[in-house]
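What you see is the complex with one protein chain gone and the rest in place.
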Amino acid sequence: MEQAVQDIDTEQQQQRADEGHEDVIQVRHVAKSFGDNQVLKDMSMVLHKGENLVILGKSGTGKSVTIKCMVGLLEYDAGELKVFGKEVKSLSEEEMKELRSHVGFLFQSAALYDSMTVRENLEFPLKRVLLIRDQADLDRRVTEVLESVGLPDAIDKMPSELSGGMRKRIGLARTIIMEPEIMLYDEPTTGLDPITSKEISELIRSMQKQYKVSSIIITHDIACAKITSDRMLIMDKGTFVAEGTFDELSKSDNEFIQSFFKL
Amino acid sequence: MKATTGQKIRTGIFAFTGIFLLVGAVFLIGKSKNMFGDTFHIYGTFRNVGGLQVGNNVRFVGVNVGTVESIRIISDTEARVDLILEDKVHPYIKANAIASIGSDGLMGDKLIVISASEEGGVLIKEGARIATNNPTDMGEIVAKMERVADNAQIITAGLADIATQVSGGKGTLGRLLYNDDIADDLQGTVNNIKKGTKGFSENMEALKGNFLLRGYYRRKERKRKEREEVQQQQEQTQQADDDSKGKKKHK
Partner (left out) sequence: MADASTFPLKSIFEEAGNQVIFMGRFFRNLFRWNFEWEEFIRQCYMIGYRSLPLVAITGFIIGFVITLQSEPTMKAFGAESFIPKMVAISLIREICPVVIALICAGKISSGIGAELGSMQVSEQIDAMEVSGSNPVQYLVVTRILACIIMVPLLTLIADAVGFAGSYAGLNLSQRVSPILFFNKAFNSVEFGDLLPAFFKTIFFGFAIGFIGCYKGYNSNRGTESVGIAANSAVVNASLWIIVIDGIAVQLTNALGY
């Protein structure tokens, strides 16, 4: 498995080199507080095109807040945050809609629409954002994406009938069906058993390969990080404390960094 | 979630029921207010509408045939009341009909009553003015009462004057009451009458003696005597008077 990861890494790096290390997300000195509680302080990072960036950190260190700022769900107080070179805060409503159609966001809870079947869940953004009305086209896309997440049989089920892992997969399918350029994963393996976690992690990898997306994966699950990461950032108290590949960080002397790698 | 066909149908039925009720209610109310269907208009002026309101009923021979369409004041003493009536009663309302303001029971609303004044006559025209009969107003009643009181005052003043004159012995009545001469005259008159009756009595006695009437008087005398025999035993003293009085009674 590690060998495979290495292979993909090499491939990715090759691809990245070809495209001249284009940065799809640039974050500079971003700060965000909720009342008196400063969640993000002076945070800076970039996401290169095509890479899988894992942000590792304890709960409550502002990881989710970071990616929510990237899609405009939350508004940051200071600094600049550019997605595809555009400042998120200054976007108009229409521009924001356009941006969001290129950014996929997988929620921690998968956030499937409870009142709709899996098919309707998947068709929802297609009809409303891509404005596809042709039923044959919709069916084709839905079947295709369900196959790529390995759940072709779930098409007419309700979300309440699905297990946690299946919900995550459908959530991923609903996001990837929009063919985004950037994927943001908010704790994709939380609440799942280790085997399902591994499956989801591998799915994230295969998404990267299949759809050529750049991803930020937020997690505190080191096993997931190991499988999915090209590059890792470690976050603590609203800022990044370390950067490197999984291997580099796992060999770090820093006690705080090491605490993540201890099983 | 998509709405199923069943849901759509049931929602549709529900919506139609609601809209049907609304339209039905509007129609029913409109019908009772003569807003739909053929109508014609007439108006009348009243010096007092007595709290009549727009929408009150109009009755003709006791049937509701229309409503009050509008009420507006047209001068300092009069209000114009426009009526809207069903067209089907038009043939029965004549130009000489009279509108008056009535009341529907003790607690009921005011209403307009149209009554035919007499047989015949031409039909009333659309938009024509109808004669009105103003309701008796308390104010008018009070005004009448005042006139009555004024008259009573004059009368009593006259009476007082008369009483004063009477007590002063003036006029016939005063003299009658307060002058002794009349009493004396009356005494004299009574004496004359007494003398006259005495003469008359004598004449009567003479008449009895007349041969033509003698039989009549004799029979009469006999009957009287038979009856009086019992009385005479008790009333010995007044026998002389009884003679003349008893004769008078029998006449």
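So that you can tell them apart, the chains are marked A and B in the order they are listed, and the count of residues begins at 1 in each.
Please note the rule applied: contacts are C-beta pairs under 8 Å (C-beta built on N, C-alpha and C of every residue); 3 or more make two chains touch, one makes a residue touch a chain.
This structure is a prediction, so every number in the text was calculated from the model and none was measured.
Asker: Just to verify: which one of A:Arg100, A:Arg119, A:Lys198 or A:Lys226 makes contact with the chain not shown?
Answerer: Reading the full complex, the residue touching the unseen chain is A:Arg100.
Asker: For the full complex, which residue in B:Val26, B:Ala131 or B:Leu173 touches the chain that was left out?
Answerer: Candidates B:Val26, B:Ala131 or B:Leu173; residue touching the omitted chain: B:Val26.
Asker: Based on the whole complex, identify which of A:Phe124, A:Tyr211 or A:Phe240 touches the chain you can't see.
Answerer: Touches the omitted chain: A:Phe124.
Asker: I need the residue numbers on chain B that touch the omitted chain, in ascending order.
Answerer: 1-3, 7-8, 10-11, 14-15, 17-19, 21-22, 25-26, 28-30, 32-33, 55, 64, 107
Asker: Touching residues of chain A against the unshown chain: what are they?
Answerer: 35-36, 68, 71, 73, 97-98, 100-101, 103, 105, 107-109, 111-114, 124-125, 128-129, 171, 174-175, 178
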